[in-house]
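Note that one protein chain of the assembly has been removed; the remaining protein chains are unaltered in position.
Lettered A and B in written order, each chain numbered from 1.
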Amino acid sequence: MPTKPDDLEVDPAHVKPDTTPLDDRPVVLDVRDLRVHFALRGGFFDRLLGRSSGSVKAVDGVSFTLRKGEVLGLVGESGSGKTTTARALLGLAPITGGTVRFDAGPEYGGPVELTGLREPQFRAVRQAIQLVFQDPHASLNPAMDLATAVAHPLKIHHITKDRVEIDRRVRAAFERVGLAPVDQYLHKYPADLSGGQKQRAVLARAIMLNPALLVADEPVSMLDMSVRAKILQLMLDLKRDLGLTYLYVTHDLATAKFFCDTIAIMYLGRIVEIGPAAQIYADPKHPYTRSLLAAIPEPDPSRAVPRNLPRGEVPDAARPPLGCSFHPRCQAAFAPCGWEARDVNALLEQRWTAVAEDEYERERVVVGDPVELEAGLAARLPDTRAGSGAAVALLDEIRRADPDEPFWRGVRSVEPEPAGVRLEFNEPVDPALRNVGPVRVACHLHDPRFAPLATPLETP
Amino acid sequence: MTAAPVISVRDLRVWYGTERGPVRAVDGVSFDVRAGETLGLVGESGCGKSTLGRGILGLLPSGSAVDGSVRFRDRELVGVKQSDMREMRGAELGLIFQEPMTRLDPLMRISEHFAETLRAHEPELNSEEIDARSIDTLRRMGIPPTRFRHYPHEFSGGMRQRIMIALALVLNPAFVVADEPTTALDVLVEAQILSILADLKRNFDTSLLLITHNLGIVAEACERVAVMYAGRIVEEGDARQVFSDPSHPYTRELLRSTISLSTTALHYIPGSPPDLVDPPSGCHFHPRCPSAMQVCGSLDPVEVRAPSGQRVSCWLHGPDELIPPGGTAPLQRQELASADEA
Partner (left out) sequence: MTAASIAEPGGESILDTPPPTTSRPRGPFGRLWQQVKQAQGFSKWLLWVGAGITAVFIVLAVFAPLIAPYGFDQYMAHGVRFAKQGSPNGSHWFGTNVRSVDVLSVVIYGSRTAIEVVMLAVVFSLFVGVPLGLISGYYGGWLDRILVLIMDALFAFPYLLLAIIIAFLLQNSVGSGVLTAAIAITVIYVPQYFRVVRGQVLSAREEPYVEAARALGARPRTIMGRYLFFNVIQSVPVIATLNAADAILTLAGLGFLGFGIQPTQAAEWGYELQRGVADMGAGLWWTSVFPGIAIVSLVTGLTLVGEGLNDVLNPVLRKRSGRRVVLPRRDASATTLPTRQGDNRGRGEELA
């Protein structure tokens, strides 16, 4: 495999930052509709009979483009699929669908399609994509000293066997990441280093092969505050000096703001908002993005604790909510967002969390568990004392207590039936990413078809 | 608010033994926590804050030596018998751990967890009362009563942490130590838990010692804050005061290093936290302090009250009569080799 000239000894003073506008730069990574679905292992009988019991759609149709020198931030909470996306790009997670075109430049022989590559061919590509992990304490082999560990990529890819050459490159890498004086660090073991030093060693190892793309999965979240800035600055310096392109995976929007050119917010396997960083922070469009920004703790005591946080938590990825996955938590959710029987359950739970014990006891016996009638179109809430109308009364009571509850915007009609109450919902629509100015958002609030029905978002 | 403090720590020292010598994890710490107050204990990893939290509750491993005084409601905790401590833990002293995923027994229902705790400390309750109390506490944490009999694995991480907090609070302890309760959680869940903790005073009248490395959390949830460095508290006072006008250089540098949405430039503290076996002489922070003076390298700083009201241990604030002549000249020291950088 032809290698690029050794860039590790470029003098930073002579490097000019790349000022070409983002859109004119060559594309390094082109991801279209990436899917990573994990089949669930069902119960014993399911496995015996060979039945599949559903799948976890960890990544469900993710598309983005990464250009040379760009830093794309994949932001999301746990369960959003951001780490799985990163791992899929590195061949560490199986790609179930979509395409990934990777173009590391002419030295690597042009663009390569990463999906469907067998492991031996992928290994050749690995020179050009490197990974920095989250946990610095576990990313280095405890049985290898630093010099061996950092030099190992050269050995693995048979770049050179010349000891002198290897030594020279290792030293250059150590200098570049700031592990100096080099001699002091060459023979240390990971157990002797602090978190920040380990992360530097990992970065040194990552740049040994002059990769075109560096995927960093939460590289600073496990480091102390005073160290984070150092490592981030180092990563920025490496980007400038070596012309690296970054995919920065994180849940921390604060560091992402500093580091990224483009931000993609992920929720439950999909991108819900993507666009230039400046835009996203100045004017977030998706309710999830807004709440993420509002929730970042700021060391500014004049700021009160945010009170209008989305309720609940990230749902189970094996059974995502209908329509927009965020709707059960969204304060601005309305008619088309995808209402179903599970939301009735959530409504009842919320009610019973708020009322006193005896009220709960009384109401609990009135209704049974909601039953899905037609996916997303109707549900029945069984009335245990059939025909008494108690269930309808309960629903009315709930509605009176909190008329602003988004659930009611999704309900088209409430009809008493002999067995209980029939709730008809508005038809669920899966939000797709649409252009809204310079960003793309997957939210019905910004869909002109539905906009008239929406309640305006409050500014946080 | 002139009532006696619930917890009063004076000159607490907790040292561990290792092959290289004793580790001075906590080296002379003093503070008070009043009823219903939340004190944030903030510091980076290795400063001894976790050890301090557990030291107050007597949860230290064998081989550690404790010295000093911890008065809890007129009772001295240092040196008290383990069996007495066990009685107090849960009922009067609570602890909330960092990792909610692994602290609940996966084979016991949540109801059983509560029953076990309540029966151990309040045996006179019958099962209905136990259930009622448990459900009520859970409700205040936002856990619906329909899930009372579920197993831990049926809850998400954030809910499990709420259950942990409920378990810690069901016996209405007067003082709770929360050791990094939100570090393992996502940012939205963290914000939810923080609002619960911020409401603790209103609902339970509990005093809380919130240990964390995240300054933002402290600013949101705590009335007072104590900043810890290398086993000592360097600054302590009203949270608003400390954050808007920090007196100690470490606090100032730490605030500047914190990356938030309003950060415009990356700032960090050169060097790395000191080795607790052999900490630097005098003020432990002097090798990294941009304002270090001659005296800082040789004399331990004396705790004084800064003009803005907080307690601070820094020679920059005097007392001047204790500084030897020539001590205020800037400290000459070698450029911190990048080898010392973390």
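Convention: a contact is a pair of C-beta atoms (placed from the backbone, for glycine too) under 8 Å apart; a residue touches a chain by one contact, two chains touch by 3 or more.
Since the model is a prediction, treat every value here as computed from it, not as a measurement.
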item	value
Touching the absent chain when the full complex is considered, from B:S156, B:Q192 or B:Q294	B:Q294
Residue among A:V36, A:L90 or A:A391 touching the omitted chain	A:L90
Which of B:D179, B:E220, B:E235 or B:E253 contacts the chain that the document leaves out	B:D179
Hidden-chain contact residue, picked from the options A:Q130, A:N210 or A:S325	A:Q130
Where the missing chain touches chain A, by residue	90, 92, 123-124, 126-127, 130-131, 133-135, 138-144, 152-153, 156-157, 184, 187-195, 197, 202, 205
Sites on chain B contacted by the missing partner chain, in the whole complex	10-11, 13, 15-20, 22-23, 25, 28, 30, 32, 45-46, 48-51, 53-54, 59, 61-65, 67, 69, 97-99, 179-180, 272-278, 281-282, 294-295, 298-305, 311, 322, 324, 326-327, 332
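Keep this in mind: only the chains that are shown with their structure count from here on.
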item	value
In the complex, chain B residues that touch chain A	44-45, 132, 135-136, 139, 142-147, 156-159, 186-192, 194-195, 198, 213-221, 239-240, 243-244, 253-255, 257-263, 266-269, 272-273, 337-339, 341-342
Chain A to chain B touching residues, read off their complex	77-78, 178-181, 184-185, 194-197, 224-230, 232-233, 251-255, 257-258, 281, 291-307, 309-310, 313-314, 348-350, 352-354, 357, 360, 364
